[in-house]
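A selection of the complex's chains, in situ.
Per-chain residue numbering starts at 1, and chain names A and B are given in the order in which the chains are listed.
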Amino acid sequence: MYNFRTDLALERRDLYKKANNLKEEIDGIEAKEEKINDNIIVSRVEVINENGENAIGKPKGSYITIDFKNLKIAHEEEIQMASEIVTKELSQLLAKHIQKTDSILVVGLGNIYVTPDALGPKVINEIDITRHLLEYMPEVLDKDTREVSAISPGVLGTTGIETLEILKGIIDNVKPKLVIVIDALASRSIERISSSVQLADTGIVPGAGVDNARKELTIATLGVPVIAIGIPTVVEAATIAADSLTLLIQKVQNEAQSNEFLNQLQEEDKYTLIKEVLTPEEYNFIVTPKEIDSLIEKMKDIIARGINFAVN
Amino acid sequence: MYNFRTDLALERRDLYKKANNLKEEIDGIEAKEEKINDNIIVSRVEVINENGENAIGKPKGSYITIDFKNLKIAHEEEIQMASEIVTKELSQLLAKHIQKTDSILVVGLGNIYVTPDALGPKVINEIDITRHLLEYMPEVLDKDTREVSAISPGVLGTTGIETLEILKGIIDNVKPKLVIVIDALASRSIERISSSVQLADTGIVPGAGVDNARKELTIATLGVPVIAIGIPTVVEAATIAADSLTLLIQKVQNEAQSNEFLNQLQEEDKYTLIKEVLTPEEYNFIVTPKEIDSLIEKMKDIIARGINFAVN
């Protein structure tokens, strides 16, 4: 499969169309875009058949991308409005899979000790959980309160245990009817870093993303529907380099035309070049805005409130 | 049972002896003290029969308290020496229960977002884990490397799930031969806050401690031996107040003797008085040194290194 270097269905669909010079929509994909206001755009990509799956390497299901512009300078009001969009979209996805009072487990993937990876655990700390109150002091809650629990399982490099192994054990005991997983994604666009959210009801199927080692978290592996809330927090440094080279090559070919060398060069050589630039391979280099700490705080508020109002 | 307001077996034994005016050792308890150097004292309390259990409210087993003096001003060398004492004592406890290469799961209880409660999760972040390497790249490890994994399950108030429920599921999947649990303890002595460690091979049986809600973590509930590494991080404010009152009452009675009112007053009234001082009951007030952040960083190094050298 094509190496999309992004986990966003929307970006993959755009890349696929561009690479194949498609003017109409891909067979097996339905897409539409809704502009909420100057700062918020909601894009929907539905993968409806196997051809769509193969084209963009994502299983059948709904993929909703919410882009927030100018989050860097957003104040309380914009953050509240952004969270309401997350609530609205998440509520619709939930309604497709469970009843109003069915129990939910919220899972925050990532590593609290690594800044660009800390969003999942930070959101978990803000989730309004009810499960222990329902057990120990039900009298303080409304009658139809939904059971909500939450966990940050940590990462393989810190625990030595696959996320899937940890979650399976917990789900056996807690028995939620649905799992919401918050995860960091790789994106192609630095504009989207900590400024976009992808909601999907297909769970998490690792692929072109940053961390390939973890196994998939889906209804197939966990036994209940899995809604993934993914936030792009990194662009791989190699992506920036590769995108620069692609643009240059296009430009050279457009303007200088018959360069046979460049015609052959395209893919393989580019990676050799990038490797020369990004030497120390044992490091995981990422491109990130210097303002990442403050962006993550804002995105944490958007996602946590978005979930709290959707599930309660 | 007497409300010891401490989780340390050593303090309970001292309080029991004092309250009962015992000159010799309690029946069912064996105790000895070893002074390592000017700054480190190791005290051993063995509970050997049911009478000992009833006296101090702790199950049969070994309780080793290591007190570090002047940790506030300790430098790298003292921290290293302190960690070596932890390694030595922990190695002996491990040898009593498992073989040299038997797998271990290290559990860090507590809440990373609450300063005095963050020690457990912070230690987990420093544990040298091997389980994932044994699975994915065994060639980089020595042949007889022990399998070590680690987890911070979070707290009931953040997850809605009992620690026991989370751990049972994980243990079913990971199948360790022994569990080490790092926990924050309540102590009677403000001198011990983040300056002492209690190692015990009896697991965790909640009682007079701060957080009564969680259920016990022992071989009976988890199915494998449980070594508890407890660090006093709080003294309840009520303890300070109660200890002040006890001293005053003793003094008044010693010197003024026949005060009938005081004779009756002793226990019940004290709590009414303390309540008047410590009003907002919904808060969990603790006494803590202002230097708690830096003490916890040092204790984290001592415990993490102590474990890493004992298990690897």
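Throughout what follows, a contact is a pair of C-beta atoms (placed from the backbone, for glycine too) under 8 Å apart; a residue touches a chain by one contact, two chains touch by 3 or more.
Since this is a predicted model, take the numbers as computed values, not measurements.
Whole-complex copy count, one sequence throughout, 2 copies displayed: 4.
The rule is simple: only the chains that are shown with their structure count from here on.
Chain A and chain B have Cα centroids separated by 40 Å. Within the complex, the chain A residues that touch chain B are 112-113, 121, 124-125, 129-133, 136, 147-154, 156-162, 165-166, 168-174, 213.
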